[in-house]
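One chain of protein is taken out of this complex; the other chains stay put.
On to chain A.
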Amino acid sequence: MASVAKSYRPAAKPYRRTWHGSRDALVLLAFVLVPFALEMFWTFWPALNSLYISLTQWDGISPPTFIGLDNYARMWSDATFLLALRNTVLWLVLFGGLSVLGGFGLALLLDKPRPGVGIYRAIFFLPVVFSMVVTALVWRMIYQPEGVVNGLLSAVGLADQARIWLGDSDTVLYALIVPALWRQIGYIMVLFLAGLKTVDPLLHEAARTDGANAFQRFRHITLPQLRPITTVVLAVTVIDALRSFDIVWALTKGGPYHSSELLSTYQFSTGVLGSQLGYGSALAVVIFILTVGTIIVYLVRSLGEEESA
């Protein structure tokens, strides 16, 4: 504002000047630094604290004692940790894999304009707006001993297969994955539908003229064109799978006898509800390490976009 005339020169960089205008600069500083500081204080500062607490033994009341890496060493002889780790990996593979496949399948089916496509999309998307707790309560009724699943099994003559789905350590983890999938698939479908919109129809047209069949066009045109959205979906899925907590906590709290324990639920019972803050923090660090690979993919990707923009 001090030199309005300069703004008319195409070579001028008007934004640099506002940085020097003193009152404007203060406003700008507050604009950026208040949100930045607020978030850093409640995220990175606690995260650094967690790293330190994970190296201590602490009951949350008396001062923590530093014990080095003992908490991490303890994990390998902790049967519950190993079970939770196994379940978490299984959860990642099954929940992650099936939600991507299911969401992709639905997106392919609902991509082309047909009568009713909008309604179908809305139906499959609807569970996404419910909380995991609402989802959990819905499915708790289905899994009840006198509930729908067992009722259906008896109706088709498989009454001997009926069981207490959430109380049986052989079936509980799979019984938890189904409602989680019910809620996630619609979300993944929407992401892939957006990806499919970016596929250029002219490419399909050209390939058809050259005699490519539907499968060849899918394999060599659709799939390669979807690569960017697929990267995003995979990253979202891995992060969501490793963060999964609500559905398990709401339905079983990791039971019976830890058989549906995930790292996140085990961390919550030991560190937040229990009094082993050191060990709980070490478990949180393990979850973080499992996730961090994905986050790096995320950041590298958005950095690349930033530079090409």
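The rule we apply is simple: contacts are C-beta pairs under 8 Å (C-beta built on N, C-alpha and C of every residue); 3 or more make two chains touch, one makes a residue touch a chain; residues count from 1.
Here is the rule we use: contacts and distances are computed from a predicted model.
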(request) One chain of this complex is missing from the view, so tell me which of "2-oxoglutarate oxidoreductase alpha subunit", "Acyl carrier protein", "2-oxoisovalerate dehydrogenase subunit beta" or "Carbohydrate ABC transporter permease" is its UniProt name. (result) "Carbohydrate ABC transporter permease"
(message) Please output the residues of chain A touching the missing chain, sorted low to high.
(response) 1, 4, 7, 13-16, 18-19, 21, 23-24, 27-28, 31-32, 34-36, 38-47, 49-50, 53, 60, 108-109, 114, 116, 119-120, 123-134, 137-142, 144, 146-148, 150-152, 179, 182, 187, 190-191, 194, 213-215, 218, 229, 232-233, 236, 239, 242-243, 245-246, 249-250, 263-264, 267-268, 271-272, 277, 280-281, 283-285, 287-288, 291, 295, 298-299, 302-303, 306, 309
